[in-house]
Every structure is written in structure tokens, then in C-alpha cells.
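With one protein chain withheld, the remaining protein chains of the complex are depicted in position.
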Amino acid sequence: MSKFFGVVPPVVTPLNDDFSVDYASYTRVLDYLIDNGCHGLFALGSTSEVVFYDDAERRKILEHTVKVANGRVPVIAGVIDPTTDRVIRHARTAREVGADAVVVTAPFYTLTNQAETIDHFRMIRDAVDVPLIAYDIPVCVHTKLSRQTVVTLANEGTIIGVKDSSGDDGNFRYALSDLAGNKDVFLMTGSEIVVDSALHMGAHGVVPGLANVDPAGYVRLWNHARKGDWDAARKEQERLCRLFEIVWVASGRVSGGATGVGGFKTAMRSLGVISTNVMARPRAPLNDAEARKVDEILRSVGLLG
Amino acid sequence: MSKFFGVVPPVVTPLNDDFSVDYASYTRVLDYLIDNGCHGLFALGSTSEVVFYDDAERRKILEHTVKVANGRVPVIAGVIDPTTDRVIRHARTAREVGADAVVVTAPFYTLTNQAETIDHFRMIRDAVDVPLIAYDIPVCVHTKLSRQTVVTLANEGTIIGVKDSSGDDGNFRYALSDLAGNKDVFLMTGSEIVVDSALHMGAHGVVPGLANVDPAGYVRLWNHARKGDWDAARKEQERLCRLFEIVWVASGRVSGGATGVGGFKTAMRSLGVISTNVMARPRAPLNDAEARKVDEILRSVGLLG
Amino acid sequence: MSKFFGVVPPVVTPLNDDFSVDYASYTRVLDYLIDNGCHGLFALGSTSEVVFYDDAERRKILEHTVKVANGRVPVIAGVIDPTTDRVIRHARTAREVGADAVVVTAPFYTLTNQAETIDHFRMIRDAVDVPLIAYDIPVCVHTKLSRQTVVTLANEGTIIGVKDSSGDDGNFRYALSDLAGNKDVFLMTGSEIVVDSALHMGAHGVVPGLANVDPAGYVRLWNHARKGDWDAARKEQERLCRLFEIVWVASGRVSGGATGVGGFKTAMRSLGVISTNVMARPRAPLNDAEARKVDEILRSVGLLG
Partner (left out) sequence: MSKFFGVVPPVVTPLNDDFSVDYASYTRVLDYLIDNGCHGLFALGSTSEVVFYDDAERRKILEHTVKVANGRVPVIAGVIDPTTDRVIRHARTAREVGADAVVVTAPFYTLTNQAETIDHFRMIRDAVDVPLIAYDIPVCVHTKLSRQTVVTLANEGTIIGVKDSSGDDGNFRYALSDLAGNKDVFLMTGSEIVVDSALHMGAHGVVPGLANVDPAGYVRLWNHARKGDWDAARKEQERLCRLFEIVWVASGRVSGGATGVGGFKTAMRSLGVISTNVMARPRAPLNDAEARKVDEILRSVGLLG
């Protein structure tokens, strides 16, 4: 197995009231994840609100991540922007800063297709000497990485892994099967709520935003799965599913993007990991009534006294 | 009527074979559009492949546009990126460089809603003293600006105009009607093929990518409409519809994004306006067989001898 | 021009409180439409709530339509059901009953493609000696009839016309252009709110649900267009757009299907044409508060005193 495996949370980026990054809180988040046994860190992912930050801030966030991680776990870096050459710039920065791999989506805003998407990955790989992980997130980029695209890129060595946030578990299973003979490639699921299923299918890891709130829970789930104790894995997963309800607390009032990460930030504030639940503009944070509902859920799963 | 009216093409950005911007050709494009009577220029739009360029290149393109335009026509500038603060940065640059207004989409990549989108426009307006034009382009950003959103933003003075590329002509008509009493606001259609209809409804202008190929045609169409000669307008529009078939010549082989702008660039090369039909990476350009089909179409509408 | 042209409303089917068809009201609807100058009748369309009725009721509705029309105007009949042989059965009935043509959608519920859809139309045409009109209504059947599909079916003689409710005005324009040389084929728009545009493009007719409420308005619009008085056409259209707001009065409370036809029925009740605003189950009718808003709109456009 490669060094990329296990529980690799997409790390929440905490903010001060003035919308600047709260690096003191960010240090606490990183330590919280590592101390609770996470096997890697995914900085600058969707959950990290990466597309809200400019080049300079992204570099600073990544430098901080690498410094705090300090080799304890691998750091992978989102290099997410609409098109090839802009991604290449981000990837060069990530390499300079010391990321172990970069996470690349299909192009977005521009209309694209599978052939162009394959070229996109190849051009990035040719331009920068850093391992690539393909990020399948159609809900954001509106292109699904097809089974054939993933298999082609993996078998030719363009990518070393996949983070699948498509919600298409059947397709994920076929990709696992198609690539079963390729020991250099890993597939991780971005799901929070069917992680036990994905691990049972053979997934090499999991990238759950919710692990920012309960890293120990996902590590326990991972360990149960490694031991083949699927009943214990299911029970832990079911507890985490109850916790995941925090992402719908503000549904209707704020956008789907805001209620999800907003739920994580609000819970992390209640747990004392971060100082505010401020969201990147123009997203609104959860309000007090919603925060109280988040706390109820935290209590119901044993995370809050 | 405001100074923003008439035919305002989203200007194609010509490239050299090494993917750098070909500024000599770009100068020719700008002069070609102005000399043929266009009433304004929209630099850094979707047709300009804006999302393929980084901050520095965007600034350079815009500076070049303003310099060549030299006050002959207004210049509006796309400031297109996923989120609020990044758009604000682009808007500041556009203001410094001398753009007359900036064109802003709804947030993208991130999941958003109408309320957040309204906040997005307001925050940008508060941050930069430059007129805002709302760009309704759901095919790229996957959020439609609702009739209510547009009317709210216009009537409170956050935006001075709308470029509607949604293809929803009924909704466009209702926005025109709702804002008929607000003389400070303009609505332009992004359509190439129902411009006569949009003008008949009362649209204040048109932003057709195809005007890069045939600016004189769209200016004739505009002039027919101004005179109320709807039969002549329709005939010109029908000729332009035949020309518009160049955007499907490479359909199937390349992506929807590539075949459209690729068709424009290939036609402009044949007309001697630009030097290559190179597309921004990872898009592939039209090939020779496709270029011959483009030429046939150019001949059929009288643009090529 | 064929006998199918002009204003051809999809006729609302009025109901009694027990959900049975109210034939006395239905007679009034048919006379109201014919007396106000409509050029044809489309019974058993989407606005007629056709998919809510079984074979026996559909036959009865159609018999009644043909009897009341009594040759004054042509009657076209929706034969809408998911698959080929079921449509053939309906088409046979329509022919027996005396419909002048039948209106056929792409297959639905089942996943289909353009080739199968073409076969679907051909098989129906082969099986029943009745003229076919293609009904392009992707919002209901989730398949768009492509430009190529429509042109193929028209030029080979499988269909004699198209009712386009797709909202894709550009595609409609191309179909008009492609079929301009085929004098045996007509194209009608299903739009209520861009009818002037469609007629200006060359549409042969219009099939607006709203004509159930204001047939005289659409006939005036048609007549203005025939005379080339596009300004008068636009003004009438704008009045009808204000009237069309009745279809959103119950938005949010009931489904999109219910608020649209529900708005028509409620307005027709206020105008004394029908006796109830009852909707086919499981749709809920507009309530009293909503009915009052409908009346306000009717008054604002001069239909109610």
C-alpha cells in the first residue's frame, strides 16, 4: 500500500471575524486531526473553502499545514481552479511548499468533455513533478470522471490515486475492480456516510469533511474495517451518520455549501477546536439557534458533555 | 440611454502557437470590431477564455484593450472567478486599468443560492467603486439569476445592467418589463441567434460572440432594429444564423466549449483578422478538415470570396 | 399553408367537484375559444390534463370536442402515453372519433434516445392512417426532439407538423429554416410569452394554454403579426405576459403543474366560462386567497370588470 491511505480529512480553514485565516485555530485543527490518529491531511479542498482564497493565501495555508504536520503524516494539497495552466501554477507552489501530492479536478466553468479532461491531467503531470490525485466531484465541476477516464489515467501513470466524491458507489466499485491489479494506485471515497461500505469494497482510504469534527470516530471506523469487524464498523458509521445531521441544520436558510461546512465549523467551535464559525464570503455562518441544534446533535453522539 | 448599448462583442483572445497571447492579432481584433461599428467591447468574457488566464495576464489583456480602444467605445471587463473576494481583486484591477464597468457572475464551484448571490453582488459593489453588470450564464456557473434577484439588484442600484446568456427569453422579457421604469439599467442578450427578438422586446444591446467574425452584420441588425425595420432585421439575423453553424463544425470531436470559440477563431483566421486558431489549454483547436467546413460557411454568407 | 395554423389552444378540461368531467362547462370552453376566433383546437394536451384520464374518458372528451367543434375549426388530439403501442391505440381512437391529426411525444418513463424516438414516430405512422404532429416537451418527457430528428421526420413525411414547447427558441428557429422549403410542414410554438417573436421568425401557429383565458388576445396578436404590425403584436404580447402571471400565484404551495393549469381554471371560473377550478387528482386547486390574486390580475389586463 502507498503512503496515502486511511483517514485523510479535508481540513477546515478557520477564519477570524474579519475573514482572515485564523492560523492559531488552524494549528489546533491540524493537531486535533493528527493527535486523533488521522493518516494524512488534505489541505485546500472543497471543505477547506479553497476556491475562496487567492494564490498568496493558498500558499500561506499550505506552508502552515506542512510546517505543523512536520512529517507526522503526509499532506496532500488541493490545486483547484478552472483551467490547466492555472492549476499548474498552484501545483508548482504546492511542490515548492512541500506537499506530498496534489488533488486536481476536471476543468470547470468552461464546458469540457472526457477527452479534454484527460488532456488536462496529462498536461499538468507533464508540467510539474508532483504526484497527482484525481478529484471526482461533479456536484462542483459538473463533469463526472468516467470509469474509463480514471482507469486510463491511473494505468498510464498520470495519476496515483482518486478521491471520489461523486456519490456513485457502483462506479467506484468498478474502478476499484478495474484497478485491483495496479498496486501503485489508491482510491478514496469522499463520502461521510457510507464509509463502511466503501472500505468493504476495498477503498484504500476516506476523505470525510466530518472527520474535522470527530476524527477519532473515523479512525475507529477505519480500524474496525482493517480488522474485518464489519459489525463494529457499521455501528461506528451509524453513530457518525447521526452526527452528520449537523450539515442540514441550516438547510433552507443558507445555501447547501454554507450549511455543510457551516455545520462543521459550528461544531468545531463548540468543541473548542476553533474560535469562530465564520464562513468565507459571501457565505453566511450558522446563527445561534442553529448552533444550539448542532450542540444537541453533538451531545446525542457523545461528543459534548 | 446609458453609454452601454448596441453591439458589444465579447472579444476573442488570439493566441500564439506557444499559448501566449498574440497581442498583434488582438490589436487587429479590437480595431476590426470598432471599425465595423461596434458600440462597446467586452474583454475577458467567456468567449475571451477568461478563466484560462491568471491575474497578471488578465491585467495585461485589459490594459491592451483599454489602450487600443482609446476612448472610441466603452470597455467592460469580465472579472470572473468563483468567489467574492477573488472577484473583488479582479474588479480593483479593472478599475485601475480604466474599464468602464465590470461583469460579474454568480459564484461557482461552490454551491450557492439566490440570497448568497445577492450578497455576493452587494459585497463587490461595496468594495470597489466601479459599475457592476450582472452576467447570467447558468451553463457555466450552474446558477440562474432569478427574475427577482435581477430586479432587486437593479432597483437598489447594485448593478447597472445585465448580460443574459441564460437562453430563457421569457424570463428576459419579464426582467425588461419589471425594469422598464428604471432608465439607469440596461439589459443585453448574450444570444447570437434570437437577437432580433430580443431587440424587439426592448433589449438595450447584444453581446454576441459571433460578432468577432461578422461585426458589420450585427451592427446592421442593430440599425434595422433601431429604425423599426423588423423584416430587414430578421433577414440579417437569418444570415447570421447560417453563419453561426460554424460553432458546431467540430461537435463530437472536441468539447462544446472548444467547438464554439474554436469556430470563431478559425473563421477569424480565415478572414485574416488573427494569425492562429490556437485554443487555451486543454482545449484542442479545429483541424484542417473542420477549417475547410468553416470556410464553406463563410463563403455561403458572403464573408469569404 | 395547411389547415393547421393560427391560434390553436390546448383546451382545458373542466371538472365537477367529484372529479368527473363537467361536459356542460367543456361545451362552453369550446364555444368560447371558437367564438373568439381561434383557428383550431388541441384536445387532450398537457394543459388538458390528458395523462390523468383513462382510455374511455379520453374517447368521450374527444367525441365531445369533435361534436361541439362540428367542423368549424380543425381538432387535433393528444395521444399521450409512455410507449409506442399504447400511443397507437389512442391514435386509432382519435381517428375513429374524427380528429384531424394526433399529437405525439417522445416515449417517456422508459429511457430513450433520438434513434428510438424516430422509430417510435415511424411505427405509429405506419400503424394508423392519421396525420402526426410531433410534440417537443422535454419538461414532461425528459427527451428533447433534436433539430435533426424533427427535420428527418418532417422531410420523410412521417410528421406534418411540430408543437414546440421546449423553450429553445434558437433551435425552433433552425427547424423553421431547415424546413422552409417544405410547404407541407408547419411549426407551432407552445410558448405563451414569446409568441410575437415566434411568429416573427415564421412560426405557423401558436398553442398557448393561456388562450383558454384570453382567446381574443391571442387572436389579436396573431392578426397583428399577419399584417406585419410588430409593434402592435408586441403590445398585445406584453399585455398577455402580465396576464400570464396568474400561473405563479400558487407557486410554492402547490406543484408547478398545479399552479399553471390551476391558474387557468381559476381565471376561467371567474370569467364564467367554467363552474369549478377543480384539478385532476392528486393536484390541489387554487384556494380563495389565490383566486383573489388571479382576479386582480384579470382586472389589471381588462378581462374582469
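When the chains are written out, they are named A, B and C in that same order, and each has its own residue count from 1.
Heads up, the rule we're going with is that contacts are C-beta pairs under 8 Å (C-beta built on N, C-alpha and C of every residue); 3 or more make two chains touch, one makes a residue touch a chain.
Quick caveat: nothing in here was measured; it's all calculated off a predicted structure.
S.K.: Considering the full assembly, with which of the depicted chains is the omitted chain in contact?
M.R.: Displayed chains contacted by the hidden chain, ordered by label: A, C.
S.K.: Specify the residue from the set C:Cys140, C:Ala232, C:Leu271 or C:Leu304 that touches the hidden chain.
M.R.: Of these options, the touching residue for the absent chain is C:Cys140.
S.K.: Out of C:Pro107, C:Pro208 or C:Gly263, point to the residue that touches the absent chain in the complete complex.
M.R.: Here the residue in touch with the unshown chain is C:Pro107.
S.K.: Quick one: say which of A:Lys60, A:Arg234, A:Arg253 or A:Lys293 touches the chain that got left out.
M.R.: From the options A:Lys60, A:Arg234, A:Arg253 or A:Lys293, the contact with the absent chain belongs to A:Arg234.
S.K.: Hey, which of C:Leu210, C:Ala280 or C:Leu298 is the one touching the hidden chain?
M.R.: Residue touching the chain left out of view: C:Ala280.
S.K.: On chain A, what residues meet the omitted chain?
M.R.: On the chain A side, contact with the omitted chain comes from 167-170, 173-174, 177, 191, 193-194, 196-197, 200-201, 228, 230-231, 234, 238, 241-242.
S.K.: Across the whole complex, list the residues on chain C that are touched by the chain not included here.
M.R.: 19, 46, 49, 51-55, 80, 82-86, 89, 107-113, 115-117, 119-120, 123, 139-142, 254-258, 280-284
Basically, only the chains that are shown with their structure count from here on.
S.K.: Skim through the chains and flag the pair connected by the most C-beta pairs in contact.
M.R.: Per-pair contact counts point to A-B as the maximum.
S.K.: Centroid from C-alpha atoms only, then distance chain A to chain B, rounded to Å. What do you get?
M.R.: Computed from C-alpha means, the inter-chain centre distance equals 35 Å.
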